[in-house]
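Just one protein chain is left out here, and the rest sit where they should.
For chain A:
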């Protein structure tokens, strides 16, 4: 093992496996890059199987099988089996619109540990509008019923923004009704597609505060019945989020074509060099690839972060956001109140909160090549 850093790099705990970028939904805040990877670029079954084995060997404990819609991969059961064989905890992150009962049973029999199901709204009108798919809500409800009927633990995931922020209580009721053990209320994070749609998604500060209060009240009311995890909104905050709990500290992300990223948005930082599982082992990538070492630890931080007592709590916030909003990926996250750009970000949030409401839906760019 070659550790080229002076500081101690711990093995990763979690891996996000983006099996495909194809998806029947077109959510305008999708975390996939605007330039989606195409089917012919996707890793084959054997390569994913090797990657899962290498991940377990490296120290990964949980694998999140994600996308796009991971169930569009016909080999999904084999991939779950590969996770199980390697001792990995497997979590399926799905839109729940294209998995029928027999397929779900196959996945459960293969040893799938958990299902995370997205809901774009708490009602058919909102879900179908945000996902840009007629009938999506009804299909999701039916899928949730199958999941709990089979006995698999279920988490509902709701990405919230200006078009569904008023539905917090209804999301909570839906989670309870569908027998979910856990509910994630995640404010949209403005990267990729969500950045394109920021003016249509951004809530006002007042709406955010109300949402936070409603989540708190529900948490108290349902203690021991429903675990509610909330991802706090960003731009309106005083302190930055501890993005990924630190760059290259706990988790990694493998794209459909096998690029390994410190986070799903990392490719927005253009000068970084990402390694691919086709060329390197996962261990080598984690410890030695330039992209993972770029912002590890605290040495890269600007002086304000270096002298801040929160430097190993916030880890400087988010690198992608720093680049996007200040033009420099080594800047402190401009959400931080100590940043010289903080006021600018707050102004931008206020402006976008009264922006146009039309979505630019997530889809593959038109091309002469087939997806």
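Heads up, the rule we're going with is that contacts are C-beta pairs under 8 Å (C-beta built on N, C-alpha and C of every residue); 3 or more make two chains touch, one makes a residue touch a chain; residues count from 1.
FYI, contacts and distances are computed from a predicted model.
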Legend entry - Which of "Probable chemoreceptor glutamine deamidase CheD", "ABC transporter permease", "1,2-phenylacetyl-CoA epoxidase subunit PaaC" or "Pyrroloquinoline quinone biosynthesis protein PqqD" matches, in UniProt, the chain that is not displayed: "Pyrroloquinoline quinone biosynthesis protein PqqD"
Inset, instruction - Touching the absent chain in the whole complex: find that residue among A:61, A:176 or A:199. - result: A:61
Legend entry - Residue, one of A:13, A:53 or A:212, that touches the chain absent here: A:13
Legend entry - Which residue of A:145, A:227 or A:324 touches the chain not shown here: A:227
Legend entry - Full-complex contact with the absent chain, from A:22, A:73 or A:114: A:114
Inset, instruction - Name, in rising order, the residues on chain A that touch the hidden chain in the full complex. - result: 10-11, 13-14, 58-59, 61-62, 64, 87, 89, 91, 113-114, 116, 151-153, 155, 181-182, 184, 223-224, 227, 229
